[in-house]
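What follows is a structure written as structure tokens; I'll ask about it next.
Shown here: the complex without one of its protein chains, the others still in place.
Labels run A and B following the written order; every chain starts at residue 1.
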Amino acid sequence: MGSDGGLKRGFWSMGQLDRELAESLLESARRHAAGPRRSAILPATEIAALFFETSTRTRVSFEVAATRLGATTIHFDSKASSLSKGESLQDTVETIASFGVDGLVVRSSAAGAPQLIADWTGLKVVNAGDGAHQHPSQALLDLYTLSERLGSLEALSGLRVGIVGDIAHSRVARSLMEGLNLFGAEVTLIGPATLMPPIGFGPAARMSSDFDECLGDLDVVYLLRLQQERIGQGLIPSFGEYVARYSLTRERYRRLKPEVVIMHPGPVYPGMEVDSAVIADESSLVRSQTRNGVFVRMAILEAVFGEGGRE
Amino acid sequence: MGSDGGLKRGFWSMGQLDRELAESLLESARRHAAGPRRSAILPATEIAALFFETSTRTRVSFEVAATRLGATTIHFDSKASSLSKGESLQDTVETIASFGVDGLVVRSSAAGAPQLIADWTGLKVVNAGDGAHQHPSQALLDLYTLSERLGSLEALSGLRVGIVGDIAHSRVARSLMEGLNLFGAEVTLIGPATLMPPIGFGPAARMSSDFDECLGDLDVVYLLRLQQERIGQGLIPSFGEYVARYSLTRERYRRLKPEVVIMHPGPVYPGMEVDSAVIADESSLVRSQTRNGVFVRMAILEAVFGEGGRE
Partner (left out) sequence: MGSDGGLKRGFWSMGQLDRELAESLLESARRHAAGPRRSAILPATEIAALFFETSTRTRVSFEVAATRLGATTIHFDSKASSLSKGESLQDTVETIASFGVDGLVVRSSAAGAPQLIADWTGLKVVNAGDGAHQHPSQALLDLYTLSERLGSLEALSGLRVGIVGDIAHSRVARSLMEGLNLFGAEVTLIGPATLMPPIGFGPAARMSSDFDECLGDLDVVYLLRLQQERIGQGLIPSFGEYVARYSLTRERYRRLKPEVVIMHPGPVYPGMEVDSAVIADESSLVRSQTRNGVFVRMAILEAVFGEGGRE
């Protein structure tokens, strides 16, 4: 309890969470990680997965989570759908809603689409990533993974986290900043000035365009994915230039604190944002992030679709 | 009972139904609408969905219906299949049949494919749309939705239904005409002469190329989807011309009877066959059509694959 309304209408933004609700979700994820793989917590629930952008890890992670809770998932392949015939998003979504499902997991390139869809349909909607806006299940699994490595959520307080790369276009960065802020971590946003966020992007954070200068201070380095199209848009001069200044090379890795942890939302393209040897090192939490994603999404689905408690 | 053979071999055409059998299916659909969402009516049934044409609403509607009856569906994605390597339809279908499934739900661009496939394989086949031939589950859900709005099936007798658009190429129109004919409705086919059906298309119906002239007489306006390729084929001069004469604009809508109902098989492209404000009005049954599709398809699957009764 504690927060205004909980997640009974859906979960589209980290802004819906206060610290108490976030802790409750993470505690629920821990119970799912420790518990039996399968349960009948959502036995008659039907959830449609609407992915308007391609995705492997997030889509499968949500589907596995739903299945393990006993729910039924309905897969909607946007490529094969009538959207390619020119049908509007609203019509597609209302059609799926008409089938009488209990809710939707939505990924869309349109910022705000999940909440809009919840309004249109009256259905519960879980955001699996909307444009450059929010990716709240990713932020929660990152918090989970960090607290697992550090031993407690309390250890996040005062932790120095550097988020590196294309901040301006990153729903991951935005959601994670809000999540870290709840637990008192100190965030530094690192990247070229052209990829820094506009004012009002999220909670206050330090900014730096000099990764090298920050290295010695960071407890956590969170690397974002760089999309090729940023070059064509003139936001970065070349990949070579980007790698030279912002990639976590082996050389930079050696200058980090010994107990530093490395995170990345995946998929990782070794040699771009990070050296392949670094990402394979034991300080990297990439595999843990993926594994924990299922537990965190079970907690989210239970909070949104379950009968009892996690409100 | 009542009709010759029932649907135990499959359901590929409205021509298989007499009034008694149609009523029985619609009554079964009403029981599914009123009953619990899930049952174990088809507990060990395996149904393969073979969609050789893309579809969202029909495919998902059948899959949801099958799942709610306790059946297992096997999804066959024609894009990823060996058909793209040159395999013949017959070989693909016989392969699926060899897996030992109980039956198939088939959508194909080839008129007559479902019955042919039933002959080839000996399996039960449900037609989810075959070329310009038949779309019987759509016709049944339209009858269901109309009778739900009107209060009874008897109210269909003498009802004046205008089907508007590309009649000649429409499996929806053909199946619906046969269905309406069973219950004594009076059908007027409305569209440009180039899109009127050939002789022998279906039950006798009035025809008109003047939508405006018909407006005041209609109790139901059923709008068909217009496919872009009709222009390239020289069957209509332009979309603008079509909209000017056959689109249900707000202006035409005002000249309809106050109690008129508007139907469309979806997907709707607002501004083409119908104005977006009209399709969103309460006289529009579009959402009801989609919702009822699941109940009607549950009734069809039960009649085809079930042990007892609905023959």
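Just so it is clear, contacts are C-beta pairs under 8 Å (C-beta built on N, C-alpha and C of every residue); 3 or more make two chains touch, one makes a residue touch a chain.
Note that the structure is a prediction, hence the values are computed from the model and not measured.
A.B. asks: Quick one: say which of B:88, B:109, B:157 or B:233 touches the chain that got left out.
C.D. replies: Answering carefully, the residue with contact to the hidden chain is B:88.
A.B. asks: For the full complex, which residue in A:64, A:111, A:243 or A:260 touches the chain that was left out?
C.D. replies: If we include the chain that is not displayed, A:64 is the one touching it.
A.B. asks: Mind pulling the chain B residues that touch the left-out chain?
C.D. replies: 44, 46, 48, 72, 74, 76, 80-88, 91-92, 94-96, 98-101
A.B. asks: So which bits of chain A touch the chain we can't see?
C.D. replies: Against the left-out chain, chain A lists 37-38, 51, 54-57, 60-61, 63-64, 67, 77, 79, 266-270, 287, 290-291, 293-294.
By definition in this document, only the chains that are shown with their structure count from here on.
A.B. asks: Determine the centre-to-centre distance between chain A and chain B, using the mean Cα coordinates as centres, and give it in whole Å.
C.D. replies: Computed value for the inter-centroid distance: 41 Å.
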